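Questions regarding the structure given below will be posed in turn.
Only one protein chain is missing; all other protein chains are in place.
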Amino acid sequence: MKFESGFGVLGGDARQIAMAESIASDGYAVTAFGFDNVDFLGKIKKADLKDTVKSCENIILPLPVTRDGVHLKMDYSNEKIVLNDAFAKLFYKKRVFGGGMEHLSQTSTLWQTFDTHDYSLREEFAVKNAVPTAEGAIEIAIREFPGTLNGSHCLVTGFGRIGKVLSWMLRGIGANVTVSARKLPDLAWIKSCGYSAVLTQQAGEGKYDLVFNTVPAFVFSRSVLMEMKGCPLMIDLASLPGGIDLTAAKEKGICVIQALALPGKIAPKAAGEIIKDTIYHMLKEGQRLEFE
Amino acid sequence: MKFESGFGVLGGDARQIAMAESIASDGYAVTAFGFDNVDFLGKIKKADLKDTVKSCENIILPLPVTRDGVHLKMDYSNEKIVLNDAFAKLFYKKRVFGGGMEHLSQTSTLWQTFDTHDYSLREEFAVKNAVPTAEGAIEIAIREFPGTLNGSHCLVTGFGRIGKVLSWMLRGIGANVTVSARKLPDLAWIKSCGYSAVLTQQAGEGKYDLVFNTVPAFVFSRSVLMEMKGCPLMIDLASLPGGIDLTAAKEKGICVIQALALPGKIAPKAAGEIIKDTIYHMLKEGQRLEFE
Amino acid sequence: MKFESGFGVLGGDARQIAMAESIASDGYAVTAFGFDNVDFLGKIKKADLKDTVKSCENIILPLPVTRDGVHLKMDYSNEKIVLNDAFAKLFYKKRVFGGGMEHLSQTSTLWQTFDTHDYSLREEFAVKNAVPTAEGAIEIAIREFPGTLNGSHCLVTGFGRIGKVLSWMLRGIGANVTVSARKLPDLAWIKSCGYSAVLTQQAGEGKYDLVFNTVPAFVFSRSVLMEMKGCPLMIDLASLPGGIDLTAAKEKGICVIQALALPGKIAPKAAGEIIKDTIYHMLKEGQRLEFE
Partner (left out) sequence: MKFESGFGVLGGDARQIAMAESIASDGYAVTAFGFDNVDFLGKIKKADLKDTVKSCENIILPLPVTRDGVHLKMDYSNEKIVLNDAFAKLFYKKRVFGGGMEHLSQTSTLWQTFDTHDYSLREEFAVKNAVPTAEGAIEIAIREFPGTLNGSHCLVTGFGRIGKVLSWMLRGIGANVTVSARKLPDLAWIKSCGYSAVLTQQAGEGKYDLVFNTVPAFVFSRSVLMEMKGCPLMIDLASLPGGIDLTAAKEKGICVIQALALPGKIAPKAAGEIIKDTIYHMLKEGQRLEFE
């Protein structure tokens, strides 16, 4: 299936560069704004904001669209684009894709009536990003842990998307993996995959060399940390404020690494292609709906 | 946590024998009816129907409770127990566990007001049974396929519970595994596990040595089978009527093996312990509720 | 690389049938003797002994060439071919391949001067056969063990070819695998693969659900068996007399399954192709030598 018109890429980070290049290599016209000193591979036209939007039916905003709630995220430009009614007006009759679009909506009421799509809310987007996240966690663990992961005792808290991929990879390089979860079916899944299973409330009871937290809740409170055996290296993958009491950890001499936004850091090309694939899927579904 | 009273086991197959023995080895009093010539390991009292029910607070019926809708399933007894009001009346004020309990309900209106529980509907029960089912499928595949699974090309249709465990095990012994699914997130999961992914409607397009169907829908219709390349060995794990057109398969010379109820056949001890564990969980949840 | 002349297949079992069919499907002329009621797939000519040998430059004898030291192994024929000088004379100026050829040599001194090759002595032959052997062991284990292999505790004695493949597959379906070996480097290898390692002399100390013996020595003597914890299912893969004291095992109530010649039983097609591939390799090496 082919899409009838080009793509405009507005701002972002290394993922958007990879995404733009990947879209161009699929044969689509790509216009980009917000990448002042970037030398794109492949045929990508640079233009100013207005021309970029005007010339393309599909506009792709970054993930997140904005960090401060005021300006468009543009890591590769010194220009500052303010998100307001004037900005929003440009996108009248356009198909707009972005990540974390709820923050954009707050910058202008116009967005309510526009054709916007949040690729970061799609399930397949989240599943695919679990892969570079897990690899990033493993990269940190190999680099920072003075032993080898092979043969080590690892705890992964949570059996959601990241927990599933990460525990699978850790076993795949020969770690002894324990996974914590709250629900009985999850505990059954965990055991069937060759891991040990513990209830989340017992996550602090075992003795581990490494702990990977994926649960966005305060699993490792002061009391849990204080009763924990040994001094594992802890890698917190949960979004801020994370699941570990940093003050208590420091007191006990436990090293905690907060690892966020790993896909963009560790695998920008993969992360860019995940965004691209998700947008393609959304476009295809849209086309199908039109014809039904 | 300990349960205050004993267990009565009424009928069933090898799984109930293993279950009864396992409950007894946990230290509970177990009374059994419907196992005429069975020499139980451990301390299990045999009694007639009435005494069994009378002496126990918790009664465990088989899976399924009945095959014909009329009699209690009792593979190890020549007696015939009819399911009717008289039978139901025995269980007044008892806690009754069974599998496929909707068929029991149809034998007497009394059951509506009784304290009944269907362990076969529990998610963790289904997850755990996926393991012996997958092993059973592998046993058949090794036995019947004239090549080795290692290095062979296998298709698993469906990425539900059985599909997940089976594809994982097949890769674990070195098969090249392709899994079919309908949803985008599932396709992303499939790829992240090291399998090839295809859409279910394209399941017939590849060339495979073995096909394991787990989808309870007519995936391999006549037209799909006729266009399929080669003559894979097909193992149908979906409940009857299965997902393969048997007539068309026969015409094309494709060997189809319908493999049902594998846990009880291949691993009765494991299957019995799964039932036990599920009932224990239900009892614990019940106790917790009482105290809340 | 193509071989200049056809292949004569003399006797054997299901592996030779599969081998003959596979050679024929590669485009070579195949003549077969000793398969009275076999309907070969593909273009295979049946002939009597003399014509088969006369018409082919390469002759393939079975594995083993003889069971009783007197007759050619021919599972698919009622004829009896005696191995003696008269038989040997037929093969003058022929290239003769077989398995266990030392037994053939004893039937006539003529063989000493003939061009004979034993495919069963080749390292790659033994490596490849470890795969169907391991799968056969797993098939037996799934079928006979009343629990699931997934989650069970398995001991594999010996880290030779079969031990390596079998332990890898067992872990691949989720068993907890312990492997015994005698040498330090092997123990290091075992641990790096995610298994537990024990010294062979301590193999009897742990508690296991299943024991797979691959060591052709008396590892499980009476004293070892008597001190062993529990009653594991034991599968002996070592060639006769095996490594387990059967009398002592019986006394202790341990079930021992002697599993021999698994490739031909469990995967005749794979086993036949392994013989074919090995013979092809030997022929290629021979040709290369001639031209050097």
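In this document, chain identifiers A, B and C correspond to the written order of the chains, with residue numbering beginning at 1 in each.
Here is the rule we go by: a residue touches a chain if its C-beta (ideal position, glycine included) is under 8 Å from a C-beta of that chain, and two chains touch if they have at least 3 such contacts.
Just so it is clear, the model here is predicted, and its values are computed rather than measured.
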Partner chains on view for the chain not depicted: A, B, C
Which of C:29, C:193 or C:261 contacts the chain that the document leaves out: C:193
Sole contact to the chain not displayed, among A:29, A:90, A:110 or A:270: A:270
Touch criterion as defined above, residue of A:145, A:218 or A:280 at the omitted chain: A:145
Sole contact to the chain not displayed, among A:11, A:34, A:98 or A:174: A:174
Those residues of subunit B which, in the complete complex, touch the missing chain: 150-151, 171, 174, 191-194
Absent chain, residues of subunit C that touch it: 122-124, 126-128, 130-131, 165, 168, 184-185, 187-189, 192-193, 281
Absent chain, residues of subunit A that touch it: 18, 131-132, 134-136, 138-139, 142-143, 145-151, 168-169, 171-174, 266-270, 273
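We take it that only the chains that are shown with their structure count from here on.
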Cα superposition of subunit A on its sequence copy subunit C - rotation in ° rounded to nearest 5: 180
Classification of the subunit B:subunit C interface as same or different, half of numbers criterion: same
Intercentroid distance (Cα basis), subunit B paired with subunit A, Å: 38
Whole-Å separation of chain centres (CA-atom averages), subunit A against subunit C: 51
Distance between the centres, which are taken as Cα means, of subunit C and subunit B, whole angstrom: 36
Subunit C residues counted as touching two or more neighbouring chains: 150-151, 171, 174
